[in-house]
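Here the structure comes first, spelled out in structure tokens, and everything after it is commentary.
One protein chain is absent from this view; the other protein chains keep their places.
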Amino acid sequence: MIQRRWLDIAAVGTLATAFVTALVVPGEQTQGDLARVIFVHVPAAWLAYLAFGVTLLGSIAYLATKKIRWDRLAAASAEVGVYFTGLAIALGMIWGKPTWGVWWTWDARLVLTAVMFFVYLGYLALRRGIQDPDVRARRSAWLGILGVVQIPLVHFSVLWWRTLHQPPTILRPGEMQMDPPFFGALMMALVAYTVVYAALVRRNMEYAEVEAQLHDAMASEEIEVAGAAITAPRYGEVN
Amino acid sequence: MPSFWRQAIELGRKDLRTEVRSGEVLMITVPFGAAALMLIPLAVGTDAPLLERIGPGMYWSVVLLFGVLVTVRQSAVEGQAQEDLLGLLGVDAAARFAGRAGANFLLLLLFEALLAPVALALYDTDPAGFWWLLAVIPLVAAGLSLLGTLAASIARSVASSTLVPLIVVPLAVPMLLAATQITEGLRIQATILGWLLLLVVMDLLLAVAGVLSARPLQEATR
Partner (left out) sequence: MLQDIVDLKGIAVRIGDTPILRNLTLSVAPGEVVGLIGSNGSGKTTLLRVVATLLPPSEGDGTVLGAPLRGTGEERYAVRPRIGLIGHVPGLYPNLTLEENIAFIARMRGIPVSEVPLVLDRVGLGLARGRKAAHCSHGMQRRAEFARLVLTKPDLLLLDEAHAGLDPQAADLVAALVAGARSRGGAALVVSHEHARIAPLVDRFVELRAGAVADTEWSRT
């Protein structure tokens, strides 16, 4: 029992430690307590990119091997990733408003994260609309491949666009001057969130496997074919 | 059996002929795009210098957002019966993709060409470097057509009229940036070759992706 749940236990443990460390560490010089937002924002942003990468890798692996496990990995990672991406964007805005005076700025990395968020949403919307597991796996894998092809282009073009327009150097969360204890707490948070990601993805995959078993059970002889639901009409009762 | 290109051309012709009969792009999508272009100054203010500055950006944004509707137009949606028919004709899936993307390309070209004078008039923008724009317009039409056709086959029979735009728009950001940067670059006489190259590379990658994915996506049907 403990063996199966070791990942979940590790996730809770590291998260609790990171939480405590984040609260206990002395505040940052200029920003004070506001800077503590980065203990959630930076890991969330890191996870957004990690989850995206795993989804893309899973898609390629599925198309290469046709093993449904890879599709489950890709989907599970996308489901977890979309939440962390949204969290990263929201927290970035909360940090940004007092710091920059605006909710949003057209910084290259921010725009790329927003684009990724929409791509995630499209991927999940596609999956939600297809019932058949093999059809769903194949179509979403190709959408994943399309993302692999396009995202570097998006990244490159947005970066180039920003350099051409020479904006003032924007201080981003995570790029501030950090004391060693602060930096240590941030590292702790990064580790914790990665473990949480792994645990959530594994849970998601287990859930998908149970769903597949249910799907297969429907093939068993005990379940009636659809046509059995249609019986002879009772003419005497029609009028 | 006719060759790959013969099949693709025949399929494209069929799409175009169907569209000409229904007139959806010419009579609905183009006016819709023009109405959008008209709506924006009503919202942001009719300040002439402002409009002149945002004109090109608004044109390319409308091309992108409304152009994607061309790829999900009613006449392009095929029912199960037509799908079965094409399946039994033994048509190469890649030829189907090529034919459809080709027809979409021509319709998008028409779309962009008809909206351009509307934008020029409403926003009073001076089309500097006109000849270069003649190269950009087809490149954007090709990219949008390839991306839209590919997205439509991925999202086939899944609320495609709304899902396809959701898939296309974020991934079309490089096209939008390239088109606007080229238009702006021509105005201030900056270098545009890099952005042109980006458009060409994007179009080639999308064409390859479309052809490679055509057969697997077609088999993925229930």
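Order of writing sets the labels: A and B. Residues in every chain begin at 1.
Criterion: a contact is a pair of C-beta atoms (placed from the backbone, for glycine too) under 8 Å apart; a residue touches a chain by one contact, two chains touch by 3 or more.
Keep in mind that what you see is a predicted model, and the values were worked out from it rather than measured.
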Among the options A:V24, A:V102 or A:A226, which residue touches the chain absent from this view?
A:A226
Missing-chain contacts mapped onto chain A
131-132, 215, 218-219, 221, 223-230, 232
Could you list which residues of chain B touch the chain missing from the display?
1-2, 6-7, 10-11, 14, 17-18, 21-22, 75, 79-82, 84-85, 87-91, 215, 219, 222
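To be clear about the criterion, only the chains that are shown with their structure count from here on.
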From the C-alpha centre of chain A to that of chain B, how far is it in Å?
30
List the residues on chain A that touch chain B in their complex, please.
63, 111, 115-116, 118-119, 121-122, 125-126, 129-130, 132, 134-135, 138-139, 142-143, 145-147, 149-150, 153-154, 156-158, 160-161, 164
Using the touch rule from the top, collect the residues of chain B that touch chain A in their complex.
150-151, 154-155, 158-159, 163, 166-167, 169-171, 173-174, 177-178, 181, 194, 198, 201-202, 205-206, 209, 213, 216-217, 219-222
